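The structure under discussion appears below in the form of structure tokens.
Note that one protein chain of the assembly has been removed; the remaining protein chains are unaltered in position.
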Amino acid sequence: MTAMTAAEAVPHSLPEREFGLLYAEVQQFYAHQMQLFDSFAAEPWAGTFTENAVFDVPTLPAPVRGRAELAANVRRNQEMQAKSGEQLRHWLGMLDVQPRSNGTLRTRCYALVYMTPRGGESRVHRVCVMEDELVLSRGRWRTSHRLVTRDDLA
Amino acid sequence: MTAMTAAEAVPHSLPEREFGLLYAEVQQFYAHQMQLFDSFAAEPWAGTFTENAVFDVPTLPAPVRGRAELAANVRRNQEMQAKSGEQLRHWLGMLDVQPRSNGTLRTRCYALVYMTPRGGESRVHRVCVMEDELVLSRGRWRTSHRLVTRDDLA
Partner (left out) sequence: MTAMTAAEAVPHSLPEREFGLLYAEVQQFYAHQMQLFDSFAAEPWAGTFTENAVFDVPTLPAPVRGRAELAANVRRNQEMQAKSGEQLRHWLGMLDVQPRSNGTLRTRCYALVYMTPRGGESRVHRVCVMEDELVLSRGRWRTSHRLVTRDDLA
């Protein structure tokens, strides 16, 4: 985490009124993106990333690049979970949104994964930190870079 | 889940500036509604629903209809939890808010239930998906229809 002073907690590079809209848009963006992911909507989910997005998560041996690879990854998840009978839910929280002078956004949040076996007990599967770069592309926020780190591997 | 394209992630049927207010109002509405529920505030909680609201959750044998039944359900929960000594907390997250052309809102979010036995270890009790229809009634958002599905029963 970049060492931020308390004075930077609410960004002031934007006109004050716009931060309310921006923060809501980013929350809505992530809600939609995570629901698509957990529903295995491979192409719509990949479309929430930029064409050449980099997706760097500890469950993959190397960073994934671009929408075709992102979508392929979702389809692999779908196959695995169809076999295991486990439903995963990805939650974000404690969302810190930092607008940059070039119009992009830097976000840092916590990410939880809940797992529920069919007919079984739900449990916390992973606790992670997620750092994104978001860019406006054709009128929408999209992830251009994602780095996820797992607390258990830290 | 309705298959939504990424282009639908941030609704544009409203003037852009208003989405910030709308999203905040819906979050505040749910925070209040869930806190009332977990505090067994039966009538105030029932008042966050419309008069003839339908409440369809897997823990009840049939959908509940209307405020009197909703409030009665809260009082039953209170009795059961007084006996068991367990405190439940209902959390929502990944809140997707979709305004419709008729002025109502369609929301879809994840819902977690945490359970804490008196003096014991807290745990995740349920992982659910919650789909609501919200309507403006006497100046307030209220739930007119709720459908909850449990991941363990899916």
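We just call them A and B in the order they show up, numbering each chain from 1.
Keep in mind that, in the parts below, a contact is a pair of C-beta atoms (placed from the backbone, for glycine too) under 8 Å apart; a residue touches a chain by one contact, two chains touch by 3 or more.
Please read these numbers as outputs of a predicted model, since none were measured by experiment.
Participant: List the subunit A residues touching the unshown chain?
Facilitator: Residues in contact with the chain left out: 1, 3-10, 16-17, 19-24, 93-97, 108-110, 112, 123-127, 151-154.
Participant: Mind pulling the subunit B residues that touch the left-out chain?
Facilitator: So the residues of subunit B touching the missing chain come out as 17, 20-25, 27-36, 39, 41, 44, 47-48, 87, 89-93, 114, 116-124, 138-142.
Here is the rule we go by: only the chains that are shown with their structure count from here on.
Participant: Would you mind pulling out the distance in Å between where the CA atoms of subunit A average out and where those of subunit B do?
Facilitator: Measuring from centre to centre gives 24 Å for this pair.
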